[in-house]
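Here the complex is missing one protein chain, while the rest keep their positions.
All chains are identified by letter, namely A, B and C, in their written order; residue positions are counted from 1 within each chain.
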Amino acid sequence: MIKKVLIANRGEIAVRVIKACREMDIETVAIYSEVDSNALHVRLADKAMLIGPPAPRESYLNIDKIIDTAKEVNADAIHPGYGFLAENAEFARRCEETGINFIGPTSEAMALLGDKIESRQTMIAADVPVIPGMEAKAVSLADLAKEAKAIGYPVLLKASAGGGGKGMRIVESADELEGAMEAGMREAKSAFGDDSVYLEKYIEKPRHVEFQVLADTHGNVIHLFERECSIQRRHQKIIEESPSVALDDELRQRMGETAIRVVKSSGYTNAGTVEFLLDKHKNFYFLEVNARLQVEHPVTEFVTGVDLVKQQIKIANGEKLELRQEDLRQKGHAIECRIYAENPQNNFLPSLGKILFVNEPVGPWIRNDSGIFAGIDVSMYYDPILAKLIVWGENREDARRRMKTALEDYAILGIKTQIPFLKEVIEHPEFIKGNTMTNFIPQHFPEWKGDRKHQKIALIAAAINSYENFRIKKTGSKKVQVTPWQTVGQWEILKS
Amino acid sequence: MIKKVLIANRGEIAVRVIKACREMDIETVAIYSEVDSNALHVRLADKAMLIGPPAPRESYLNIDKIIDTAKEVNADAIHPGYGFLAENAEFARRCEETGINFIGPTSEAMALLGDKIESRQTMIAADVPVIPGMEAKAVSLADLAKEAKAIGYPVLLKASAGGGGKGMRIVESADELEGAMEAGMREAKSAFGDDSVYLEKYIEKPRHVEFQVLADTHGNVIHLFERECSIQRRHQKIIEESPSVALDDELRQRMGETAIRVVKSSGYTNAGTVEFLLDKHKNFYFLEVNARLQVEHPVTEFVTGVDLVKQQIKIANGEKLELRQEDLRQKGHAIECRIYAENPQNNFLPSLGKILFVNEPVGPWIRNDSGIFAGIDVSMYYDPILAKLIVWGENREDARRRMKTALEDYAILGIKTQIPFLKEVIEHPEFIKGNTMTNFIPQHFPEWKGDRKHQKIALIAAAINSYENFRIKKTGSKKVQVTPWQTVGQWEILKS
Amino acid sequence: MEFEYKTADTLHSVSIEKKEDAYVISTGDDSITISPRQLLPNFMSLDIDGKTTKVYFARSDGKIYVFINGYQYELLDIVRESQTTVSKDHAHMEGEAEISAPMPGKILKIFVKEGDEIKVKQKLLIVEAMKMENSITAPIDGTVKRINFKEGDLVDTGQPIIEIE
Partner (left out) sequence: MEFEYKTADTLHSVSIEKKEDAYVISTGDDSITISPRQLLPNFMSLDIDGKTTKVYFARSDGKIYVFINGYQYELLDIVRESQTTVSKDHAHMEGEAEISAPMPGKILKIFVKEGDEIKVKQKLLIVEAMKMENSITAPIDGTVKRINFKEGDLVDTGQPIIEIE
């Protein structure tokens, strides 16, 4: 039984994991880099260990140091969160070697799924539909060119070891191929340390639909339905929802069964996500397995009522799944918006600095998974995700309206966020209709630079504040307030 | 169609109603007394109207003024919240006369149910089980004595017009009757302006189990299952949950059907609550109908996924219920704790003053319906409820543990709350086992005065804070910081 | 440094010294060495005997409010003469002062009247609050400009009692 968990992460996901552990009476150990000493996850954990300098490779990516720290504090398990070492098979292997329970899949399953080409071959063997494309690693431009011709342009060039869109290139015709290959390999090398690339058929205007799965170590696998994550900016999901408007019960069941087949064929255990592309003819293609807890897991939690982090821990404990597929239902509709420290006026570049004030939206069916508070510095070293705002509604429109009001209340002052952008997306007529394809943002917000409609009111408010500040400065400090309870020492205790 | 709602209330329930309206694109008008100008409901409404001095009868109970204000702002509906005028049939009647849509039952149904003796007779006629007791109003001590003898001691003396335990007395034997009658009549007179009292059989160690109902104006009535509200301090509910551990499916169905019969027989419409006492032999007795939205409505919202405030508005709009009884399910378990400004060290008397700091618990499946924020004054004029903390879990124990961690995080500084008491109640072995009868608190916490187990750590923290404050005072202001961006006027705009 | 706090009807003395990043604190018999993991304006995290405690706190009008793990504590900060010298000097400079009530209490006795010339440390009034009597002396030399209450009156937080010019 897991009694003490080290959380090898930071920010909102570390906070999320700590809360689940605390409710299970499991002790938590946070790790933190030198710039994170005042962070929320450090505050909430039962114990916190300084792990190194700010640079990720010296702290949150430092496998040796993290393993040593886990041993030092006698943690019997490590939760990796998402990002950092969450899908690093070497880290999982080191935990296995050291006898630390890695809360996630085995290093073997992770290694298999981490290689896009290998996993693709496994899926083909398991009769899982994949995007037409290469069956082997490319070695030369000639190989790629031959494949591209066989698949038919446009094709998509992807990094073999990658994810998150890094190294990815759309190639419209043969003469673009060489340039795309070189750039893709360079990016793949620097992002993943591996420059292998491969090709596949480019699916136009697809939806991104993924299935949440849970697999215990006794061979039981269930899925918790889909999430649609088509709203992406630069291949980064920013809005996710469940259910997807594109699925009917028949298709949902078929995709769910396929997801379970993917998991079984790869020997995967713990929580994972099977990603698909869904084309406009409702054909779906396996993309990859995210071998970790996803950023967007709360939308599934909201519609199914299942706590995925607690399930992860129970599975890591060797427990059998108590949930059965036939008991699971999707109830209502959930939407998540990711809140990033990004400046919409400045090409969405990270917006760094001190957070001066936060007004968090609260209310029925509003959940806010946040890693910030007023007074904290947003540093340049890490992913600029600040929080995730998740709402549930009886139906999609109910949830969407709730999200709108929640975004309007989510004041974060001192840095910029993309909240204004999120608000405009969820108010867009095509979003309301559910016409959400992965090209939604380039199509509908090609050059979005923000809106200044309330600027005049902002100036009025600033003037009132300036006026009052100035008045206080001029007149406020003339009198000295003496409070007798503070300054006089002669107390006598009365009989009562 | 309702387009603008005046909310004739304050605090957390006014905030709750405003949020529901906003999500439905309905304009909101808050009313406030002179001490509430900085209150949260005033902040959140689209418009706010000063209604009078702090004393409730001159502001939140001032029917003329509220009706006039609704007319002045062209509100087409009034939501009364709970307390204040929510169950005042005269107020409902005045709204009806003025053509304002009162979001609640008709004045007629309210008047019928407001009279405990009349409503009792209606229920007996409708074959609803009631507590053995009087069938008519008492006029003299002799009448009461005769009845008491017929029912058999112990008996319960209750105010005919009342609720919330005011005027209520347990009478153990005949010689206590006269004193109890006089005291009960005095209390009833001052609380409700009506000194009628009546008697009923005193049920020992019952559970308080109530059913949430919704009735539209087309004759459709559904129930949304039960809430158990046995944990009461001085007849005031402080912890509520759903489902009740005491009900099985058969009993739940039987009580639910009875609740629907109660509603139909009284011509009740909109949201309401049918209260029962459940004795240890699982006999249930009708108590009364709460003709309003209940304080504890969120536990039902959490387990059913139905937004009761939105349903109230739809019913007031004349819409037909879309929910059907057979589609409703109780999923998981919800618990609510009411957070009061009360001092557990001082006999739970109201604790007034300025709130200096609030740390609200947040996290998955935690809901906090709050009417406060740092900087607000808790005044002596109104009910000292500050907020309601509601959690959901996959089962009762999961919810209970979540509630424990949420209470441990709910720092409210500057005034006292009964959070320490709530925490001890939900950690009590008998609460954990579900042995929750209405005498739970007198039995298990007869003389609770608080706990000082962390007092030494409090002193340590205070000393660190005192030390640092003193250090800053001595050394902090030696240097003057000049920030050039603020003080120098010579700016030039660069070409970019 | 020595601080005194009052809870209900008990007085607690706490001594504290800082050594590098750690505080050495004695609350009576025993003494512990502690360095807060986090020390924010309203929060600190303390490791005591291998266990971490999260402490929320706020300070206002001579009281320190503390919240630990669901439990709440109210400490009255009894500040010693030596610690108030600075602010009194300041008061001297400005030549104007206001005696106000930091918490609800009752005025038991007033020794001066409007127009009186008064000297520093002269006894002005006695106030009862939190079941304790408090003699209040003049923080500066001056003239009593205004007295807003009479003996027996209840005063509320922040209400000015006596103004001195």
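The criterion applied here is as follows: a residue touches a chain if its C-beta (ideal position, glycine included) is under 8 Å from a C-beta of that chain, and two chains touch if they have at least 3 such contacts.
Source: prediction; values computed, not measured.
Shown chains touched by the missing chain in the whole complex: A, B. Although one chain is not drawn, the whole complex shows that of A:M168, A:M255, A:V362 or A:I412 it is A:I412 that touches it. In the complete complex, the residue from A:H281, A:R324 or A:K453 that touches the missing chain is A:K453. Of A:K3, A:R186 or A:K354, it is A:K354 that touches the chain left out of the display.
When the omitted chain is restored, the residue from B:G179, B:G375 or B:P442 that touches it is B:G375.
Residues of subunit B that touch the chain left out of the display are 37-38, 42-48, 375, 478-494, 496. Although one chain is not displayed, subunit A still touches it through residues 345, 353-354, 356-357, 359, 407-408, 410-414, 416-417, 419-420, 423, 450-470, 473-474.
Just so it is clear, only the chains that are shown with their structure count from here on.
Chain centroids computed from C-alpha atoms place B closest to the centre of all protein C-alpha atoms shown. Note: centroid distance subunit A to subunit B, computed from Cα atoms, is 38 Å.
Residue positions of subunit B with contacts to 2 or more other chains are absent.
Across the assembly, subunit C contributes 43, 77 as residues in contact with two or more other chains.
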